[in-house]
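Apart from one protein chain that is not included, each protein chain of the complex appears where it belongs.
Each chain carries a letter (A and B) given by its place in the written order, and its residues are counted from 1.
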Amino acid sequence: MLTYAIRRLFLSIPTLLFISFVIFMLLQLAPGDPMAQVPLTVPPEVKQKMREALGVGEPALVQYWKWLVQVFWIEPQVAIDAMFGTNWSEGKQRVISWQTRSPVMDIVIQRIPQTLWVVGVAYVVAILIALPIGIYSAYRQYSVFDQAGTFVTMIGFSIPPFFTGPLLIVIFSVQLGWFPSIYDTTHVVNDWASFKEQLQQMIMPVMVLALQITAMLSRYMRASMLDNLGQDYVRTARAKGLSESAVVLVHVLRNSMIPVVTVIALGIPSIFGGAIITENVFKVNGIGQLLLTWLFANDLPGVMTLTFIFAVLIVLFNLIADILYGLLDPRIRYD
Amino acid sequence: MKLKSLMLGAAASFALAPAAFAERGGDGEVKIIYWQAPSILNPFLSGGTKDVESASMIIEPLARYNEKGELVPWLVNEVPTVANGGVSEDLTSITWKLTPGITWSDGSAFTSADVAFTYEYCSHPEGGCAQLTKFEGVKSVETPDDTTVVITFESPTPNPYGPFVGGESPILQKAQFASCLGAASSTCTEQNFNPIGTGPFVVDEFKPNDVIVMSANQNYRVADKPAFAKVTFKGGGSAAASGTAVMETGEFDYAWNLQLAPDVIAKMQEGGKGTPVAGFGPLLERIMLNNTNPSPDLGPDERSVIRPHPFLSDPAVYKAMSMAIDRPLLVEVGYGQAGRVSCSWVPAPEAFAIDVEGCDVQDIAGANKMLDDAGIVDTDGDGIREKDGVPLSILYQTSTNAVRQDFQALIKEWWGEIGMEVELRNIDGSVFFGGDAGSPDTFQKFYADVEMYANTFNGTDPQAYLGNGLCDKAPRPDSQWQGENISRFCSEEFDALHAKLSATADMAERSRIGKELGTIAFEQGMMIPLVHRGRLSAHSNSLGGVVLNVWDSELWNVADWHRIK
Partner (left out) sequence: MTETIAPIEALKDKGPDKPPRSRWKDVWDQFKKHKGAMFGLGFLMFITLAVLIGPFLWDADPQKIDIRNKNMRPIYTAIWDGDAKVGWNKPLGSDQLGRDQMAQILSGGRASMAVGWAAMVLSLLIGTAIGVAAGFYKKLDGLLMRTTDLFLALPVLPLLLLAVTLFRQPLTSTFGPEGGMFILIVSIIAVTSWMPTARIVRGDVLAIKEREFVLAARSIGTLPGKIIRRHLLPNVLSPILVSAALGLATAIITESALSFLGVGFPSDFPTWGKMLADAVVRMEEYPERVLLPGIAISLTVLSVNYLGDGLRDALDPRIRGR
């Protein structure tokens, strides 16, 4: 298992390099211009000078090489410096965003807390709701509860967040005035009252996101439970006189959780990058909103680095999911 | 001296505190929302309005424009003019006298060296300064003493108020930015995110593309200002959401540039928590008429280069097109309170705006008659008129934007009623305005018969802007398709008159020439003006002191903002 994990880890390096090259070439083909948002009152010669100052005109491969060096060599040094107080990276050129003229990684790190608060909590909430619903729906397949659960999860699956978001704002912010419609990213939680405030501003985006994730997870849970409930070992367990709760919650659930756990693991990268629409609606200004702003501003270093980080996370969690699968299911052996 | 005045000020405010509301920081927190989030607080590295305006709370110019477009002294005691001797008789130099005793927010003295440094910073060839035009024609910036700045121009400059005037050209602190000249400018993250200024607020925390937290500048030159101790400047979301946050939920105090349909604004106002305010600068939404032939049959270097256009050069055609447009309806549909009917290329300031009779009435019948009289009639019975055998079928392009597409649909219908065939096209804004010489879809290349966009100028003097009609400013292949004369308008009369404007200093005469230039542009088929667009912002009912200013940063007088109790 360990050799398998190490081999996969090494194999993922060329994969990631290839992905980064693909993304980079995609961006190079872009007809967009980083100066497009500068007003018309700034004359073209000045815009040209600004472009040159950003290094736009350089050959693509030179830019790619610089980016590789900055991401794989200089940024780790910066990280080490930040942790141990060394100064290896001093004076070295980091990945600089064209729009903000500041290191991309600093902004990304600044954005992670709010994204984790909102999307992460939504994920946890969704897991806590989805699993019981999935288990019970499968146990009582085609019962009223199952039908209702299916219907509700389907609704959650099919209603886009840009509809539920503004709807919640109209109801809870405009009409009732219970929750703020704009997320305060500078809010610091240090006591009970501020924690309550944090809850209030989180509740709407978390609800919107959790609805979607719950829908998906509970479908998986139900399907997996159904598969296992029909197996012979369940009949054996019942025949030897085990209580129904022990059969379902111990034997069946344990086996049904195997694919669900991997689905959950595969979904974790999306916590970091997937909530573009919800973040935009509630002004959470996390990673998703950052990507959107940079895309519209044609900030190539920013977009490039951010997409690459997503790719790294996806590859990593794919690996983790595969390993988890092997650990949980003794029938699967990697060699 | 300085200490004494400070102490006196402090004592005075202390004594007055119970009686008056005026006390620095006495009104707590003000919350501002811009739906475009600021990305940098150095306006010299970004031309974006969001960045210029957010920075204007922190760093300031020598003089500003007020809400009427008049110059007001800011870090100086008076605005130099020829009359008071501040501007030399031959119009080649201007001398600014700084107000003594002003300090930066870190407590150090504000001197002429900082002003001269700002010029050096922006004019550095490798810096990529976005506000370079502000310093166009400047030969040197000298500092005879700590409070005097002399700017010398290469040639007589009737309007010497470019450098260090207005929100786009504030003063940076030399001590802070000294190591950020030229290519180093983009590595100065700390400086660009946290500039030290003379303005009413200082940055506590800046999260790019998200939020700025500011607090009152304890060294601000007016003792009892600003009234607010803390500013939260949030960015992001949409215009609709920021309008809701101010006018419906009351979470925020000020929302910038609400580009929303009139009925949506009216509905938000019913929320009762805030009020929209509108201001009008020189921004004009117009349809540019191509004075050259854009036919796709021509080669890439001849297309939109060779004059004339097969039919748009006929006055009957473009006048009929203008008459067929119902401008009041366009205003109602697209801009409401934030739009006005106008047929003037320079719709503001008042001194340069022209009045055109019949601009606000739609006259389809009259337009049809005009075309009939000119002999442009439908000869082959397909419902489309022909001029000399060329059918009046046009390609009408613009950038992708909901209001513009509504306008396109309406105007297409009206032009259809006068026997023209219109094909609509919209191009993504980042390409259309991107200026990429390799793309066929930029507004400069103008591979279409007409195109619609809005343009404006900074400050109150339209001389450079009117220069966009000069023959030699037309985009051409040999100029890499750069140039501001988008319609390729060319008139000797216009060029001569513009040369005269550049040499005239007298305000009344300048105004007369300016109006004449505007009339020529309209009458001789440069453009069809559509709507004079204003800026619509909203503030909460409890926020006092807001004076919407379209000539400078909207937040120009943020030091005077206060809470109405």
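Just so it is clear, a contact is a pair of C-beta atoms (placed from the backbone, for glycine too) under 8 Å apart; a residue touches a chain by one contact, two chains touch by 3 or more.
The structure presented is a predicted model; accordingly, all values stated were derived computationally and were not measured.
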Listed residues B:N66, B:T275 or B:N426, member touching the removed chain: B:N426
Chain not shown: contacting residue from A:L116, A:I129 or A:L292: A:L292
Residue in contact with the excluded chain [from B:V82, B:A184, B:V264 or B:A316]: B:V264
Contact with the hidden chain (one of A:L26, A:I109 or A:L249): A:L26
Hidden partner interface residues of subunit A, rising order: 15-16, 18-19, 22-23, 26-27, 29-32, 147, 150-151, 154-155, 157-160, 162-163, 166-167, 170, 174, 230, 269, 273-274, 276-277, 280, 291-292, 295-296, 298, 303, 306-307, 310-311, 314-315, 318
Touch list for subunit B against the chain that is not drawn: 240, 260-261, 263-264, 267, 329, 333, 400-402, 405-406, 408-410, 413, 424-428, 430-431, 439-441
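Assume only the chains that are shown with their structure count from here on.
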Residue ranges of subunit B touching subunit A (in the complex, touch as defined): 33, 37, 39-40, 42, 45-49, 125-133, 183, 185-189, 192-193, 205, 207-211, 213, 232, 234-238, 241, 244-245, 248-249, 251-252, 271, 429-431, 433-436, 439, 444, 453, 455-458, 482-484
Of all residues in subunit A, those that touch subunit B in their complex: 31-33, 35-47, 49-54, 93, 96-97, 99-103, 106-107, 110-111, 169, 173-174, 177, 180-182, 184-186, 280-281, 283, 285, 289-290, 293, 296-298
